[in-house]
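With one protein chain held back, the other chains of the complex are shown just where they sit.
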Amino acid sequence: MKHLKKLALATALSVAALSGTALGEETIRFATWDSDESLEIQKEIARRFEAANPGVKVQVEPYADGYDQKLIASFGAGNPPDVMYMWNYPKYYTSLMPLDEFMARDAEAMNLDDIPPGLINTTRIDGKAYGMPAGFTTHVVFYNKDMFEAAGVEMPSEDWTWAELREKAAQFRDKENKVYGFAVEAKPDPFDYEQFFWSNGTRFIAKDGSAVDGYMNSPEAVEVLTMFADMAANEEAVVLGIGDNSSGSALFKGEKLAMYQSAMWSKGGFDEAGINYGVAKLPSFGDKPVHSSIGASAMSMAKDTKNPDLAWEFIKFFSSAEAVKLRTNDLPIRTSVAEEMEMTSDPIFKPFFDMLAVSDSESNAFLKHENWGKIQANLERAIEATMIEKGNAKKHLDDAVARSKRHLN
Amino acid sequence: MSGVYDRQYQRQKFVEKLTPYLFISPWILGFFFFTLGPLVFSFVMSFYDWPVVGDREFIGTQNYEVMLTQDPLFWDSLWVTIKFGLFFVPFNIVLGLLLAVLLNQKVIGSGIFRTIFYLPSVISGVALVTIWAWIYSHEYGILNFLLGLAGIQGPNWLGDPNWALLAIVVASLWGLGGTMLILLTGLQSIPKELYEAAKMSGVPGWARLIFITIPMLSPMLLFTFITSIIAAFQQLTIALLLTGGGPLESTYFFAMYIYDNAFKHFEMGYAAANSWVMFLIILALSMMVMKSSSAWVYYEGEMKKGGNKDA
Amino acid sequence: MLRAFTYGALIFLSAMFILPFYWTFITAVKSVSELYQYPPVFWPSDVQWENFITAWFKQPFDVYFKNSAIVVVMSTIGQLFSSSLVAYGFARFHFKGRDVIFIILLATMMIPWDVKMIPLYMEFNMLGWINTLKPLIVPAYFAEAFFVFLLRQYIMTVPIEIDEAARMDGANSWQIYWRIHLPLMMPALVLVGTFHFMNAWNDYLGPLIFLNDQSKYTLTLGLSMFKGLHETDITSIAAITVLLCIPPLILFFFAQRYIMDGAIGSSVKG
């Protein structure tokens, strides 16, 4: 309604001004959680889209930290943006537009084969894709080369294990200056944490979402938590998230950490702080295959958008080679772009792509059960409790499983 | 003659009856525009399974039943909030009063002191929490650094379930500049003669505080009492950003429980039911305080018994 | 002796209240390398004043400032006027349903924001107010319970005889409000103005929910955008926080003397 009014007004004004382009404007509202540099990149992409489509205006709406609240309010009140960044498909998919038909229609023009299918799969609910990836990241370990050199510790190898990481980390501990070799999270985002479960051969919840017992509290799961708790107990790693709100990346920037497990989003800050860092793949659990979680920034379309075709054009543009090249704060979803920019051979970027190559066999827990959010709260509690007590992983995970029963129905 | 006189009287009486409603009409209108609708809406919502998007389903009182009988977080978070309130409310009032009394004396640079004490209230939430995170940080914080200089091994303030709630209480009290100002305003309206007279008759300072200041300040104390209770129950930002409710839910406030149900779990109906329970609890507490107030609040301007209808 | 104690206490407490602000300030002017040093650096070796300018121009803060100023000024005027009017109504009249209405008024303070948010959004959406500053301004013209309660408590400390004297002098209710109580309420009004100013100035949720377009954003939204999902730009947050504190602090410094103008104090009572 409001838009119509605006449209009418804009038209009236332009007619009155006898301007040449009396077509009026069409506006696309695009919501993003990014801020700062990433936001500027998206605005630039939007500007280029506007330039390529005269008469179209893109209203970029950055909600930053308040993204979920804002999205809930606007969806709840029936006034969502046309296009938005999305990750929580299970909660929103009923109000999102399935994109499969659009993709099928334009598959050739878009050169969809250039995009790893694993990325699109992160947006699927019941087989339908609700998002089109625009950028992604896998997880790696950053390490401070200067510190390694100074301490005379050998740099991480191509295929290293957690045991090796721990052995290295122990050598950096300096009580006086509060230096640690590594950091473990007591309150991790479970979305990313599941990669450790996967790498140790288990998962949070059964593939069909029917059970957590025997998964979340499996011996392998207990092993993961116990390992991190041991690292904390032996001071191989500082514990983040309980009592220390200093983020791991802040400590890494302050050279208080020799190694830090993170993703693309930390890289910009490390560059800015002038840290001489290297990047290693995630370590493996013995000889088990390592698996990273994939964080994809994907674009979704509101079901009720007034102009789905235009919105699709906008989404498509975001995954075009032109746009993907601009996104320096995450990784290009197009293999061709990555190769063209020589990322796959660059020692800093290569580990990310190596991780991507081995990380397409699992999908995240939240896609498997509608009550995952509440189950996850119990898991978070178990992780936190284990890290506080620096042990008792089995007991806490069993407890989480028991607490989750009523949500599994 | 008498007809005109009576008609005038009727009109005057009508105007008198109408006047008070005209004065409070802005709020009445605002209530109908901006409060009543949302209130009714949320009440209706509390009887539904109401995801933000997708199908809503009427489920009767199920939200309330689940909350009261199956959800341990409901009781846990309520208990955390009550514990918080038991610390926060008295300290907020007592310390606010103390500061106000200190500043009510004739001191050089009192304007600057007042500004300083109000300073934390001026800093916005995000920044305030960042500051406290830095102060409390176990390994890298200024508090433990200073304690370390004194040879004391400081606890893990925000990481230890035994300390975290207290740490949040202290951080919340940083904003007592508002309470201080309210009480200071109240102190200013107490006649100096009362103190002078008491001083002349040799009443010691503490007795002047108890027998003059506190009774004369009681309307403002009532105000801070009730609003502190409300603030305690609505405590969210600091805990959300500082501890996220942890460690082990030791700072998981009732308001955060509602927030999570709404914005993490997308269960608007359940969150609405939570809110209504919270609303009723605060209302009951406030009513108790209001009811008790006739016994301890002294109003200088109170209307004579039975009232003064045309005043 | 008492004097010395007073000053001692004041200075000690001041130090505790200033410390966080001081830290925010030095954080703002620290270089990246010093930001994360431990033991903490209490005065940066390399003071980077340009951080303020850099942070300001990272986002269109001039636009945000204009929006915040409009919201704060417009809504403060409305709040002062409407709340004092309503407070006078509750403090000085007996009317049918007064106590019940007053309790409802108090109760509105107790409604959690979470549940009001979506219905309010729907309402403002219907009115076509989303993505305008109206949802942040207009409600202030309809009095807020907290301020009504505060002012009512204040008015009730004024002897009723003042009203009666004015009534005998020929003043009607409006004139008593306007010419007697409004000036007498000055300290409390300054308080309400200060509180409302700070609320509006630091409001985050309201602007977040009701504004879409960056050209409509307020300062706090800009500030919060330095805190991303994964990374936080601490220097910019600190710099903008310091800048954001300046206008309200200056205003408060000048306003607080009116709070200390205890006109009622010594003249009527006793």
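By written order: A, B and C. Residues from 1 in each chain.
Just so it is clear, a contact is a pair of C-beta atoms (placed from the backbone, for glycine too) under 8 Å apart; a residue touches a chain by one contact, two chains touch by 3 or more.
The working rule: contacts and distances are computed from a predicted model.
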Chain not present in the shown complex, as UniProt names it (candidates "Dihydroorotate dehydrogenase, electron transfer subunit protein", "ABC transporter ATP-binding protein", "Adenylylsulfate reductase subunit alpha" or "Phosphoribosylformylglycinamidine synthase subunit PurS"): "ABC transporter ATP-binding protein"
Chains in view touching the one left out: B, C
Residue of C:8, C:97, C:128 or C:183 in touch with the missing chain, whole complex considered: C:183
Listed residues B:6, B:57 or B:196, member touching the removed chain: B:6
Options C:63, C:127 or C:162, residue touching the unrepresented chain: C:162
Contact set of chain C toward the excluded chain (per top definition): 159, 161-162, 164-172, 175, 179-180, 183-184, 186, 263-270
Residues of chain B (touch criterion as defined above) contacting the omitted chain: 5-6, 8-9, 12, 305-311
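As a convention for this text, only the chains that are shown with their structure count from here on.
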Overall pattern in which the protein chains touch one another (line/ring/star/complete/other): complete
Per Cα centroids, the chain farthest from chain B: A
Centre-to-centre distance between chain C and chain B (centres being mean Cα positions), rounded to whole Å: 15
Cα-centroid distance, chain A relative to chain B, in whole angstrom: 39
In chain A, residues with contacts to at least two other chains: 69, 72, 76, 178, 246, 251, 256
Residue list for chain B, restricted to those that touch at least two other chains: 134, 140, 262-263, 268
Touching residues (chain side chain C, partner chain A) in the complex: 32-33, 35-38, 58, 117-118, 121-122, 125, 128, 130, 204-205, 208-209, 212-214, 221, 224-234
In the complex, chain C residues that touch chain B: 2, 6-7, 9-10, 13-14, 17-18, 20-21, 23-24, 38-40, 82, 85-86, 88-95, 98, 101, 103-112, 114-116, 118-120, 123, 139, 141-143, 145-146, 148-150, 153-160, 162-164, 167, 173, 177, 187-188, 191, 194-195, 198, 201-202, 204, 220, 223-224, 227, 232, 234, 237-238, 241, 244-245, 248-249, 252-253, 256-257, 259-262, 264-266, 268-270
Chain A residues within the chain B interface of the complex: 68-69, 72, 75-76, 91-92, 94-95, 178, 186-187, 238-239, 241-246, 251, 256, 373-374, 377, 381, 384-385, 388, 403, 406
